[in-house]
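The block that comes next holds subunit A.
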Amino acid sequence: MADETPDTPDTPDASADDAVTDASAVAVEEVPAIDPAVAALFERFEAALGDGVVDHADSFGTLVVRVKPDAWKRAAEVARADLDCDYLSFISGIDWMPAPKPAGDEGGDTSAPVQPDTMTFGVTGSDGRLQVFAHVQSTTRHWGVTIKTDVADPAPTVDSWVSVYPGADWHERECWEMYGVDFSGHPKIRHLYLPGEFEGNPLRKDFALLAREVKPWPGLVDVEPMPGDDTEEGDS
Partner candidate 1 sequence: MTSTETPGFEVDPALYSNLAGSQVNVELDTGDMILNLGPQHPATHGTLRLVVRLDGERVVAADPVIGYMHRGYEKLSEFRTYPQITTLINRIDWLSSFANEVPFVHGAEQLMGIEAPPRAQWIRTILTELSRIATIYLFLGEMGLQVGALTPAFWGFRDRELVLNLIESATGGRFHPNFNRIGGLKDDLPWGWIAECRTTMDKILRGCDDFEDVLVGNEIFEARTRGIGIIPGELGAAYGVSGANLRASGIDWDLRRDGKPYLAYPELDFKVWTHSDGDSFARYWVRLQETREAVRMVIQLLDGLPAGPIMAKVPRIIKVPEGEVWVETENPLGQMGYYIVSKGATGPFRVKIRSASFSNVSILPWLLRGVYVPDVITIMGSLYFILGDIDR
Partner candidate 2 sequence: MPHMTLALEIGWGTTLAIKTLLVLAIIPVGALILGYTFLLKMMSHMQSRLGPMDPGGFHGWFQLVGDGIKFLQKEDIMPAESDRRVFAMAPAIVVISTFLIFLVVPTGPRLVVKDLDVGVFYALAVSSLSVVGVLMAGWASANKFALIGALRAAAQLIAYELPLLLAVVGVVIQAGTMSLQGIVGAQVDGSIFGFSGLGNPFILTQFVGFFLFLIAAQAELTQTPFDMPVAESELVAGYMVEYTGFRFLFFFIGEFGTAFAFAALAATMYLGGWAIPGVTGGMADLLGPLVLFVKLMGVAFLMFWVRFTYPRLREDQLQAVAWKYLIPIGLLNIIVTAIIKVAV
């Protein structure tokens, strides 16, 4: 048992000095260094899909492609036929709008991490606040691609993938109820998680987390400042 030295973890080596600087320096400016493998994968994708592609990026070794909304279903077919992506990992949505601050500046819930007020759109950008994105993978080639597309805000609609990936069924039902995105061509879109009479789209940013509205985060009450902690979480 000589190798089990229960040393204290709170005194890390001084050798790991670059961590702090790294953490603040790595903002994801995707364009410069793109992995050759990812680039090659994108070549294949673009060759097959043509002008349906809007933008692409290499996000930590994963190809992210943003396609036009009308090329959404064709992107799936291309991924399946030309990229050998036979495996559907997930389909989901994202709402880029910053969450409205509850109850103004004072009061309300202040425990949630403060997100920037401006709307930014991630690595491949977006036209509006709502996007649908999916990840497909190849079980033989061991690569994967994340495909994104923009959907309109008032009445978001996009083609269904059910005929390409049957597994899209539940994912699209989830996305439909969580973001209100309609999938045209889905055989029967209906609630998946939520009860049938539920109203609203919970994962949209303007759908308030009711628990936090009703009662502030219990962790806020009697919060003692951490020893040596006088910068961030004081008694504001």
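Criterion applied: all candidates are chains of the complex that A comes from, given by their letters.
Annotations for the structure displayed:
Here, a residue touches a chain if its C-beta (ideal position, glycine included) is under 8 Å from a C-beta of that chain, and two chains touch if they have at least 3 such contacts; residues count from 1.
All values reported here derive from a predicted model rather than from experimental measurement.
Checking the candidates 1 or 2 against subunit A in this complex, the single touching one is 1. Every residue of subunit A that touches candidate 1 in the complex is listed here, in rising order: 1, 3-7, 9-10, 12-13, 16-17, 19-20, 22-28, 47-48, 59-62, 64, 77-78, 80-82, 86-90, 92, 94-95, 99, 109, 111-116, 120, 122-123, 133, 135, 139-140, 142, 144, 146, 162-167, 169-171, 178, 187-188, 190-196, 202-203, 205, 207, 209, 212, 229, 231-233.
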